[in-house]
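The structure's right below; bear with me while I get my questions together.
Note that one protein chain of the assembly has been removed; the remaining protein chains are unaltered in position.
First chain written, first letter: the chains are A, B and C, and each begins at residue 1.
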Amino acid sequence: MIKYTLIPLLPLIAFVINILFGRNYIRDKAHWVAIPAIVGSLLLAISAFFDVAGGNVININVYDWIVSGDFNVSAGLMIDQLTAIMLLVVTICGTLIFIYSVGYMHGDEGYYRFFAYLCLFIFSMLVLVMGNNFLVMYFGWEAVGLCSYFLIGFWFNKKSAGDAGKKAFIVNRFGDFGFGLGVILIFLTFGTLDFVGVFGQAGSFAGQTINFLGWEVDLVTLICLLLFCGAVGKSAQLPLHVWLPDAMEGPTPVSALIHAATMVTAGVFMVARCNPLFIESPIAMNTVAIVGGVTAIFAATIALVQNDIKRVIAYSTVSQLGYMFLALGVGAFSAGVFHLYTHAFFKALLFLASGSVIHALHNEQDMRNMGGLKKYMPITYAVFIIGTLSITGIFPFAGFFSKDEILWRAFLAGDMGKFLWLLGTIAALLTSFYSWRLIFMTFHGDFRGTSEQEHHLHESPKVITVPLMILAVGAVAAGWVGIPPLFMEHGDKIGEFLAPVLGHPSGHGTHAQEWFVVGISSLVAVLGGIVAYVMYVKKTDIAGKIASAFKPVHALLYNKYYVDELYDTTLIQPVMKASDKVILGFIDKTIIEGIVNGIPNVIGVFSRKLRTIQTGVFGSYGLAMTVGALCIIGYLFFQR
Amino acid sequence: MNTEVGISLRDAIPFIPELVIICTGLIAMMLDLVVRKKGPVAAFVVFGTLVAGYAMCKLNGFNEPQSAFLNMFILDGYAGFFKLIFFINLILTVCISYRYMIIEKSSYGEYYSLLTFATAGMMVMASATDLITLYLGLELMALSTYILAGLMRNDRRSNEAALKYFFLGAFSSAFLLYGISLTYGMTGTTNLNEISATIQNLNIAGNPILFLGLIFIMTAFAFKIALAPFHMWAPDVYEGAPTSVTAFMSVGPKAAGFAVLGRVLFEAFGSMQVQWTNILIPLALLTMAVGSIVALSQTNIKRMLAYSSVAHASYMLLGVIAGTPAGLVSTINYLLIYTFMNIGAFAIVILLRSEGFQGQDLDDYRGLAKSNPLAAALMLVFMFSLTGIPPTAGFIGKFYVFMELINADKTYLAVIAVAFSAISAFFYLRVVMYMYMKDSDEPRTISCSPSMNVALAVTALMVIVLGIYPEPVLNYVKTVVFG
Amino acid sequence: MVPLSWYIILSAVLFCIGVFGFLARRNMIVMFISIELMLNAVNISLVAFSHYLQQVTGQILVFFVITVAAAEAAIGLAILIAYYKNNPTVKADDASLMKG
Partner (left out) sequence: MCIKYAMPGTYIPINYLPVAIIMLISSLIGLGALVVGLLVRPRRPYAQKLYPYESGNPPIGDPRVPFNVKFYIVAMLFVVFDVEAVFLYPWAVAYGQLGIFGFVEMMLFIVVLLVGYIYVWKKGAFNWE
């Protein structure tokens, strides 16, 4: 048992050591603490994976916090197939990105702090995925949010970073509020927070309605929607997606680890984990599917025209997360998790590769000032190509299988499924376009940056490139665990593996249909690439022409549909104005002072009255004692 | 006529921990005469305490109770656990006081031996199964603490504290004696078990004189644990006494008082439970009210903590009121937690005391978070714990007491208690507010010392650990105290 | 033939006198003496009880009470002297530096 407890514990220990001794003793040796810890977790996670590979589930109660009668609050770890997959994703990506960070963060004055936060994040993430009840999950959920807040604002003396951190924190509050309500509602409904207990009873509560804010709502639906609020916030789905692109202010390893591979997928994991609840509520399922599909295409369109290399990848992340929710929504939970798993590899790869580019260009992120880098940094270029092939879904790269599975499942899921499939396919086209556009703008053509930058151009050191290559391997091969039966007898290993937790997706189609889906998606993938090639390599002026021709559209996309501005004018500005008055002028002075002093002053009236009894003359104290004793005597004798 | 009384040297074995402690005190006294610096004396006291604790664990009274001196004295789990609390209290007090007493220019060697003697008295109280031993232990504790309160001979507040404590203490012990004499007269014995037996055999539970005895005895105990209206000595004495002594007094005598209260009420007067519950409930409510309301208008931190300790006494009492063994367990658990958080808080108060700076006023805590973030953080933890905010230990303590009340279907008491602890939050959090939201300009020097650091680390750690992972300790208390 | 109740009443009366003295008088020495009076009242009742119960328990307790009272007296006087050195008064009401 201790073995499984150690998985999250090792990073925590590393965090404690770094935070306590980092500043004075460890300083730039911080990775010597962090990396062994994460590697240890990785090894343990692998062994745990093999423990549950046989289909058995590990569920251990680590400790009881409060046990009083039937009121029982405890914390425990559960490792089933889903958790095992997540463990591998988190620890593998974590390990590689830790190593990468050694090179990337080298010389930063907050080096030890960076690794400390990373360790804390890994701990929180592992707790999130390993918890055996909603309370533990909620703890991890909030903890990862906090870590991301710290890490986005890691360069706190950079104002934009601080703002981005705040933004992420505040936006997530909305979602987490819903999630918290959902958890409470679950406790009220099922009387327990244990996954086993809750999911066991899920069926029996299906169709029950309660009176919520005046109108009758289906209980399970309400719970699912509240939980999904949390997922929307954490996984940056519409309409709470705004924080993720800004989160790119953080160091690139953070973007790769937290805002691509692991944390943002927590929402997907949570919905998948709660699949017994969700399948009881068609409304919730449809909501998930539609939000996912719309987000997928919405984010993709924005990514078409962005010029900041990291923002493009960020929006592509949002879009891919939309894919995953789409899959979950149509009941193909294993497909969603499969995509989560492959996405972790190729998206981390893309981020780290772009990080390597940024590193080479001394923190230049604007693609308009790049170009022609392929001759300077071949390795980065190669892995970038691999990552792009993977994300655009070219056979036999990882992305192909997972994306294809999703589209196929959507295709099978009734009329609305067809519609979603259409969305997904279009999104795939866009994805391929902007991914290739990124490649061409960055690596092809000739260098558009300053000559001073050009002079320093170089391939990144081994400590950066080696993790990239390993991830590239993953981006190629990770998908092979999910080769559909179409291509191979008893393929879709991962689906089978996850079946005990996530069940089998419904719906069956003919081979012809499946070939059709596969063909279309591959076709659009290639098509997007070709269009991008034409526009950004052959006739580089076309892009400008189109942009000017469809100026409004371009502006709309370039400004991300003005969502930020919308929120800014409708929500943030008023709130800020109010809070400037309220928080600074009112809360600080009046409310806090009021609560801390005011209410005491109310009671203080009695208080001062009572004080006067304490005359300071001990004779009177004696009198009080005697009177008290007499009162008790009188009380007793009267009472008899 | 050479008939041997049924008493031999073997009888003294359960008494060994007390013997060790007393000898420690005596040797410390002698040591003080020969060595100039007080460090060795303090160290020796700690050492002796550890030896005593080891001896007690070796005696293993936790599992098989051993009585001594013709059933006047017993070493069982109940007494043992209280003794553990006393040891912790003593060691922590010595740790936090060494530097402080030097600053106060009253670093006498007697200080340490007196602490030890007081502890010995408490131990005897915890183990007393006879009213005579109980009285002796109580007086030993009381007399030592009188002197401790007045240890700062040239400080008028200290003098006054000692004076008040002495007079009122003597007054209350006279009440105790009168109660004892009445009880003895009505039952013809001073042994607790025999008392209960006689009450049942002769069926005199309703006897008014016996009542009177019980009431007088409880009055004295109420004085020791500072229940309103017998609490009025506490604020003045706590304020005037040296802070380290205040820390010692706010835990030790209280715990000892609860020890004897529990034993006397449950063992001797178990058959009169209805009556004494009816006495305790109004006392507890009054104490809560006085403690948490009057504390609000205090600006001297020591005085505020004094009132807070009064309020805490009422919460602990609720466990006794529940009237079940489980309730008593929750009280003891609360006492253990209270030991750590209270001594921790007083340690911070001591930390702020430096040459020429009293550091007792609330205003002295302005901007502590800026000048000394660590001290402020620790104080934050202790204040949260005293308030009872999870996941600190204070929450656990309160939670279990209230739970036991609810199990003993006295829910209304639990509700009132929650309300009052909500009120108490204001004055605890006001300290936090001063530390974190107000800022001051005058520089502050912190009088740190290795032993102090150890004490702070231990207390803070225990407050957190007991808050996050209370189960083992709780089960330990359960098993230890009631098989 | 002196009945037990006489002793008990005597001790009760003495005890009450002591309490009254402690509460009514303002001279600390006198208050102190009243406490001693209370203790001795207790002693009387204890001795009486033990005599009429024909046990020694009560008398043993009396021994202890006497000795403890002596120690108490010593300490009390010491504290009183220490107090007197800094603020030369024996009026109890003057000892109200700390209040509220």
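To be clear about the criterion, a contact is a pair of C-beta atoms (placed from the backbone, for glycine too) under 8 Å apart; a residue touches a chain by one contact, two chains touch by 3 or more.
Bear in mind the structure is a predicted one, so any value in this text is a computation, not a measurement.
Enquirer: Given that one chain is not shown, what are the shown chains it touches?
Expert: Checking the complete complex, the chain left out touches B, C.
Enquirer: Out of B:198, B:314 or B:330, which is the one that touches the chain we can't see?
Expert: The one listed residue touching the chain not shown is B:198.
Enquirer: Of the residues B:133, B:173, B:187 or B:342, which one touches the chain left out of the display?
Expert: B:187
Enquirer: From the listed residues C:33, C:53 or C:90, report the one that touches the chain absent from this view.
Expert: Spelled out, the listed residue whose C-beta touches the missing chain is C:53.
Enquirer: Tell me where the left-out chain touches subunit C, residue by residue.
Expert: Residues 1-2, 4, 51-54, 60, 63, 66-67, 70-71, 73-74, 77-78, 81 of subunit C touch the chain that is not shown.
Enquirer: Just the residue numbers, please: which parts of subunit B touch the chain that's not shown?
Expert: For subunit B, the residues touching the absent chain are 1-5, 7-9, 11-12, 22, 26, 29-30, 33, 186-188, 198, 202-204, 207.
We adopt the following convention: only the chains that are shown with their structure count from here on.
Enquirer: Please report how many Å separate the Cα centroid of subunit B from that of subunit C, as a whole number.
Expert: About 26 Å separates the centre of subunit B from that of subunit C.
Enquirer: Please compute the C-alpha centroid of subunit A, do the same for subunit C, then give the distance between them in whole Å.
Expert: 75
Enquirer: Could you grab the centroid distance between subunit A and subunit B? Build each centroid from C-alpha atoms only and quote it in angstrom.
Expert: About 50 Å, centre to centre.
Enquirer: What are the residue numbers in subunit B that touch two or more other chains?
Expert: In subunit B, 163-164, 167, 171, 235-236, 297 touch at least two other chains.
Enquirer: By residue number and range, which residues of subunit C touch two or more other chains?
Expert: 22, 31, 92, 95, 97-100
Enquirer: Applying the document's contact rule, which stretches of subunit B touch subunit C when the two form their complex?
Expert: Touch residues, subunit B against subunit C: 131-132, 135-136, 139, 143, 146-147, 150, 153-154, 156-157, 159-164, 166-167, 170-171, 174, 177-178, 180-182, 184-185, 188-190, 235-236, 239-240, 297-298, 303.
Enquirer: Spell out the part of subunit A that touches subunit C in their complex, as residue ranges.
Expert: It comes out as residues 611-612, 614-619, 622-623, 626.
Enquirer: Residues of subunit C touching subunit B in their complex?
Expert: 8, 11, 15, 18, 22, 28, 31-32, 35, 38-39, 41-42, 45-46, 49-50, 53, 55, 57-58, 60-61, 64-65, 68, 71-72, 75-76, 78-80, 82-83, 85-87, 92, 95, 97-100
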